[in-house]
Structure formats: C-alpha cells, structure tokens
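The structure under discussion appears below in the form of structure tokens.
Part of the complex only, each chain left as placed.
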C-alpha cells in the first residue's frame, strides 16, 4: 500500500531525493575540536536544516524560487570526534567525489578549519580559482599556540597554496598584528571592517573566474548572530550580508563551491543564528547555482 | 479603612481605571493557532504589559508624557483555544463595541490574523479608511495549505474588502511569488525591504484620511525582535521603526485604530522583544491618540 | 563513485532504511493547536530524534542492544496547521496503513489529542485491546471550553469507545472534579499520583492481552521534564518511569502500539526533556517490540 506523505525535517527545505540530477550538494561537517573559545558548531548543520522549515521558497531579492532548483542534501559527514587530521581527510575525500560528479559543493560547518580541505580540492579542479572570504577573523595564523590545525589557520593555508593575490577578504575586524602584516605582504585583497562596498568594487575584476565563497557567520554583529563560538562586536548587519551575497550573484563570477560555517546553536536560545544562516544558504543556492 | 496603595502589574503603565473618559482602549488577543512555524504569541500581550513597567512616562521624541493621556487597558479577550473562526467573531464583537463607544481600539496580538476582524469593523465605520501595514511578510495569501484562516492571509482579506489601492505596505521581505504579483495587480502601495523612507513619501497623500496602522513586530530584524514566530533576517532596526511611527504621528493622518502583533515571548529570554514592543505602543499612544 | 558515508541526524538512532523488514515504525505527529496553556510540541518529534544521537545502543536495564532490532523512522506526518479535525484524519489514515502492514506504530507527539485516532485504529484491529495511560492529567474531559477536540479529551473518547474497564490510568495528579468522578463511575482502573507500584499490581491481570501504551511526558515531575506545555508539580522521577516501562516489558502483555507525547522543546533550554524522552523510546523499543 501507499502510505500518506511524511516529511523528515533534517534536510534543507525543497531538497531533491535525486542525487544524479542535482546541480549542487549540501553536506554538513560537524567538527569543532580546534576552537579556542566556545565549542558547539558541530550542531550547526542540523539546526540550519531545522530552521530552513520556516523559510518561504521565493526570494523577492532575486525573484527566483527555490522550488525551481534541483539540489541534494547529503546529511552530515561522519567525523571522528577530537581527531582533526582524520576529519579533514574525510572531508577532502567527500568533496573530491562531489567534484568528480560535477556537483557544486555546499558545505555547512562546523568550525572554519573545515573549509581548508574543501578549498584545496576545489583548487585542484580549478587552478585559476579565487576565494572570497567573508569573516570577522583573518584566519591567517600559521598556527595557534603551536597547533597548525586550528580554526585560526585555514585562509593562511589557502593563501600559501594559491597565492595571496587570489584571496579576497572582507569584514575582518579581529586578528593578530602578524596576520595584518601577512595579508599586506602577500598581496591579499584585504578589506577590514566592511563587506558590501569593497566587495562591489572588487567583483568586476573577478568576472568570469571560478570563485569559492566561504562565509563565517561571525562576520555578522553579535546582535544578528549570537550563536557562534567567537562573536566579535562591531560587525555588519544581516542586511549587508544579504547585499553582499546578491552582489556576487549578479556579478558574473562563476561560483564553483561555497560554504557557511561556525553556527554554534547552543549560544543562541532565540534560534536567530540558524534562521539567518538558512536564509543566506537559500539566497546563495538561488544566486550561485 | 483605606489600605495602602498596591499596583497590579498587568495593565499597560499609566492606564486609567475610567473606561468612560478614555480616548483609547488597549485589549489583548491571545490567539496563535494558525501559525505555520513557531507558536507562542498568545503570551505576547501579557508580557508587553509587564515590560511596560520599565518605560519612562515621557517621550523625548514627541515631547509628550503618557501621564497626560487617558486610556484604558481592558486585559485580554477570552478566546477558545484552537477555534480560529469563533475567536475572530469574539474579536469583531469586542471592537464593534469599542467603536460604538467612540474609542480608538489599540490591539495587542497574538498572531496577525487577529487584525482582520478589527480592520473589517473599523472599515464599516470609516468607509474611506486606508491601512498602513508594516511587516516582514506580505500576508497576501489566499490561503495557507488550503486554510483560508491563516496568519498569512489577513491583508489579502483587507485588500479584497477595501480595494488594493487603500492598502499601504512597508518593509515586506518575504512572501510567495503570487503575493508579489497580487500586490502589483491590485494596485497596493507596496514597498518592500524599507519602511521609513517610502512611508514618508506616501504619507502626504494620506493627510486627513482615517487610517488603521497594523505593525507586525517581525518587520524588525531578528536581532531587535527575536521573540516572534517567524523571524526573517534582513529587517529594519528599532530606530527605523520608531522613526516610522513618529512620521505617521506628525503627518496629519487621522489614526482611528492600531495594533501591534506577533510578539512571542518564549523565543526571547532576553525580553528585548516585549520591551521594544512596549515602547512602540507608548509612542503610538502618544503620537496617534 | 561511492561517496564516503554520511549521516542524516533526523531519524531515531539505528533506524533501518528498510520499511519492509521493520517490525516497528516511528512516526511524528507535529500537532499542538488545541493546547490550553503553552504550545510548541510540534517540534517535539524532531528534537527527540536529535537527542537520540547521544544515546548508547545498549540497555543495561534490559541487557539488549538496539542494534539488534529492525525498525523504521518515517519522519513526521504533514499536518495542516490549525485544523485539528483534518490532522486527526491524516493520523488515522497513516496508522491504518501501518497496521495493515503489520507494523507496530510508535508515535511521537505532538499534543495528546493525537493518540485518540491511533487508539481508535488499533482498537479496530484488536477488539480486546487495553490502554495503559501514564500521564499527569486525566484527559477525561468531554470537551474543553466547549471544544470536543482538545488535548484534555483523548482518553475520554477512548473510554467511551472501548469501555472504561479497559482503560488503566497511572500517575494522574490534575483534572477536574468531573474527570475524577467519571473515572470512578465508568470503572476505569484509576491510579492517581503514583505509577510504578500500582502498575506492577495491575499488570498480571493484563498478561497476554493486546495493550496500547500512551505516555504523556508531563507525568514526570517538572524537574525532570520542563519541556512540556502543562507541567504539573509533584510528579514522578525518570527512574520511576523507566521502572514502569521495564515492568510492562517483563509482564508478558502484548504491546501492539505505543506513543510518547507532549515534548515541547522550547520550554527546556537544557534539552533534558527530549533527552529523557529519547531514552524512554529506546527502552520501549527494546522492551515492547
């Protein structure tokens, strides 16, 4: 017999069941072991999916509907708790598979270190890749208290791999003196404090290039995203972050992968952080895929 | 004997005990049964009153004091849980009584569907009525999953009753494609995303007309009003909402009724949502009555 | 290629993907529209599944492992918000299907009214059915403020259908005078305040009979289950509720269906309520299926 319809909430709304015909694949990376302050982003992907139930399917910003897009939600990767190196390998393997299948990887973090193996794999496929990094923190440390696998290091690793000139950073308002210096010396397109305006200025030069977009939710002011490990006062509004996403969407760059990381739901009993994150994901799916 | 003075906190501060001489009457509508995401606005009116204890009586924006105004707080209407149709009838009956007594109805929600019977009654008394609707959501659906009595439908009903050209919408940033199309086709004065600027442009054309003002607290960004059922990122600040209220107050329109709806306190342990709501109510009382 | 393993958290842990070979089927009923106090149990099933991730597979109480059991998690039923009558029909249809397929229905609420259509369907299949009802509230009202479809009425409806002598109630500590009288007059096996001791006394007389077990999480003291709509002080510990479940498991009754209802996560930021609920579900699966 055919049973009545049920709904299993733990996929991003309107996800397709059909991996083969999906252009993009959402996957969670529930890792938070190397954070220096407040852990808990391992529960981010699940709560972003749960919050997506409250979204409408239509974006009045882009005049598009998410029902018209085919994407797959693969759930969360199974990662070994406390073992950062092995976790990064699993992520790399998974993303390599997605790229081989010509899917656009859509990652949900998890701490920011998870973006490092993804960028590395995407770069292998697209050697002229540029990275747009939107974050409160520079993430350009060589190591953190001696530890090279830290949530403070992923963009440094990317810069060393790809060259600083292919890294575009926006909204940075916290870091060490060394990170600030490093950004300048290596030719990183480094735009502290603001996001939308400098981004709009840089985008024309990126037109046509393959781009990976990585957003740390803590680029938002703590008022708009309290549910993250290392909130940093003086951030941007969610209006500005939406504006930035829409600017990329309209710029003619070729987004070949993207992620949103560092949602740590436990610090936010209002649930506003997974709610804003789910909307940003919807707009990125509609604008980038 | 005369007992020492006591204070029963559950009226809006400085409410009068004298219904007869009151120009305006505050009443709560604790209904939240048709919401599609997070219920709980039934407790909104009580917590707005509780939060009003923290307000000062003087508005430096309007240079007026709430002590100089005579208004009555009638408490909450007794509504049958889960029975939307009957609840709307009770609200309509109550408001009809207020209008017969020449009171200005000041409604506290509850979900937004409660505004529908109020607007209908006010429109009966003022056939040249205009409605100013400030909200994150268009609320222009014909039905929600087949249900015509839904918190997504009240402004659609008002538009059908009064004609779209008498509806002024501000701040809308979420809805279906159909709602967007409907707004345009029916001649609704439709201003998505922003509130204060477009409102200031529309107000001169409304001067002298009777106007009903309905504010859904979720027009505010989730950062400023997390305590509501369907928060939507990318909203306005409370500064802008205050500016909008003050613009109406100074515009020369004749506000004949108003409400503030969708405060759901449980999602906001900081209590900032009832606190901002109580201030908006104070400013509307001072500016509109 | 074969992608690395992922895990989609929104099924009860160790659920099988194979409906056909599953003995039991878990399904959520996200309905909370008729509650008289605090709504929010629509989010109960999702959070119980999420919390199940923290469970170990082995029960030292029953010396059994959940890995050895084959059961299916169907997700949540799609119910129309605010329409209680239609929601109950959908539930009835779904459970009828499960029973036709010879599955044991394992329901997750949602408000307690959802148990009513389930019991009705199970009773059709097993005319000698007995119901074990563990709850803080009698749920024996004929109607609530005139509304026959209320979370206060499901056991009354069951008693009228099946006869009071087939109803066994435990832990009841709140209700109207009329409910207390009704229980006595109709021959309900009515055991207020306590659960484990009176249950152990009644169980021998039920040996061999088909039994439906319905647990309202508010039978627990508010200290052990704050995340529910109508907490009632003076309840039992989770130790006693576990003891009760184990007593049924060892009694020789034939449990043909069961549910656990009224988990409303928003009232419990500690998450202890979905956590205890997930453990009770694990023990019932191990003990009853």
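Chains: A, B and C, in written order; residue numbering restarts at 1 for each.
Operating definition for what follows: a contact is a pair of C-beta atoms (placed from the backbone, for glycine too) under 8 Å apart; a residue touches a chain by one contact, two chains touch by 3 or more.
These numbers come from a predicted model, not from an experiment.
Student: So 3 chains are in place, but how many copies does the full assembly in this file really have?
Tutor: Full complex, one repeated sequence, 6 copies overall.
Here is the rule we go by: only the chains that are shown with their structure count from here on.
Student: Please tell me the distance, in whole Å, between the geometric centres of chain A and chain B computed from their C-alpha atoms.
Tutor: About 37 Å separates the centre of chain A from that of chain B.
Student: Rounded to a whole Å, what is the gap between the Cα centroids of chain B and chain C?
Tutor: 39
Student: Using the touch rule from the top of the page, what residues of chain B touch 2 or more other chains?
Tutor: In chain B, residues 36, 38, 267, 269 touch at least two other chains, as defined above.
Student: Give the list of chain C residues in touch with chain A in this complex.
Tutor: Result: residues 1-11, 27-28, 46, 49-50, 73-78, 90, 93-94, 97-98, 100-101, 269 of chain C touch chain A.
Student: Which residues of chain B touch chain A in the complex?
Tutor: Per the stated touch rule, the residues are 36-38, 172-177, 180, 192, 221-224, 226-227, 230-235, 267-270.
Student: Which of the residues in chain A end up touching chain B in this complex?
Tutor: 53-54, 56-58, 60-61, 63, 65, 221, 223-224, 237-239, 242, 269-272, 275-276, 279-280
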